[in-house]
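Omission of a single protein chain aside, the complex is shown with its protein chains in their original locations.
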C-alpha cells in the first residue's frame, strides 16, 4: 500500500464550501505519480523513450466531502496487471474516514499510440 | 438528449499535449448545469432553499484524446431516477467521434445533509 | 477591440461563493486565444514551426466578483508592440460592470528559447 499526503488548498474548493468533485481525480493522480516515482521509475524519461501511460477508465465513489485546510492521505495499491494494462485501487482518507474511493485503469502506449506491454522494470516490481 | 457545446481551452491541456483527464469531469458538469437550467430549474435558488445535488458516483471511460482548440459536444440524458437519486448518462463527442463516456449518479440532499426526495418539479419534468 | 463571451461554470467558483481569483487569468487567456485565431493565426502551426508566445508579465486588478452562471465578456486590445513583445489590455465585464482589468505582456520566442521577432503576419495585422 503506497501512501501520499496532500492538503486541501483554497483553489480546490467550490461554492458548495467543499472540495470540487473533479479535484479528487487530481489528488489520486498525485498519489499515482509519487507511487511510480518511488518505484524508481522516471515518468519523463519513459515518455521521452516513447512510452506513456494513459487513463482508460475510472470508477469513483464520492463518500464524504473534504474541506479547506484538511490533510488528506491518498492510498494506492495494485489491483491487477495484464500485459498492457495496470489497474490501481485508490482511496482518499482524512484520518480514519474514507472520503473517496476509485479504481483507475491505465494503459501503456507506445509513441505510435498503440498498446504496449508494461515496461519490464515496472512489471517486475509490481509482481505482474 | 440534451446537448451542450464547449471548447478546449489552453488551460485544459497538460504536458501530454492533450486534455488533462480530470477535465472531462468539468466538461460533463458544464453539460449537467446547462441541462438543469434548461429544465427551468435554478440551482442557486434550490441551494438557498436548502436543496443541493451532490455527486455520489462516476464511472468514466476515456476513449480518445481531445486537443486544444477543438469543439466538443456534451450529451446528457437521464438513465434512471429513484426517489433521492438521479443517474445520468453523459458523453463527450468531437464531430462523430466519441471521446469520453460516463455514468454520473447524483444524490439530492437537504440542508441537514440527509438524503431528500428530488424536487417535485424536477421529478415531473424528468418523468421520474 | 476584440470581444469574447464566456460563462462562469461551477468549477470556476471557490468556497467564498465567487470566482476563484486565478481563474480570471484563464478567462483572459481564452480571450487571447480567440483574438489570435480570429486574426487568422494558427497557434498550433506556429508552435510546430518553432515559435511560441509566453507570458512575461501580468498586472491585474480584481474589481468586483463574478458568480456561478454569469455571462462574462472578455475584451482584448493591443496596447503596444515592440520587436519581440506584445502588450495587451484586457478586461472582463458583466453587462456594463467591469469586474477585472489586466495588462498582459507576451514575448515571442523561438525553439531555442531565445526572443524572436513577432511573426510578420501578426505584426502587420496588429499594425506593429
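The letters A, B and C name the chains in turn, as written, and every chain counts its residues from 1.
Everything that follows uses one rule, which is that a residue touches a chain if its C-beta (ideal position, glycine included) is under 8 Å from a C-beta of that chain, and two chains touch if they have at least 3 such contacts.
No experiment lies behind these values; they were computed from the predicted model shown.
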{"item": "Displayed partners of the chain not shown (whole complex)", "value": "A, B, C"}
{"item": "Per the touch definition above, residue among C:41, C:60, C:81 or C:98 touching the missing chain", "value": "C:60"}
{"item": "Touch with the omitted chain, as defined above, among C:2, C:26 or C:94", "value": "C:26"}
{"item": "Chain not shown, touching residues in chain B", "value": "10-11, 13-15, 17-18, 20, 22, 67-68"}
{"item": "Touching residues on chain A - with respect to the absent chain", "value": "9-11, 26, 29-30, 33, 37, 43-44, 68-69"}
{"item": "Footprint left on chain C by the chain that the document does not show", "value": "16, 21-23, 25-26, 29, 52, 54-62, 65"}
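Keep in mind that, in the parts below, only the chains that are shown with their structure count from here on.
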{"item": "Cα-centroid distance, chain B relative to chain C, in whole angstrom", "value": "28"}
{"item": "Distance between chain centroids, defined by C-alpha means - chain A, chain C (Å)", "value": "32"}
{"item": "Residue list for chain A, restricted to those that touch at least two other chains", "value": "16, 22"}
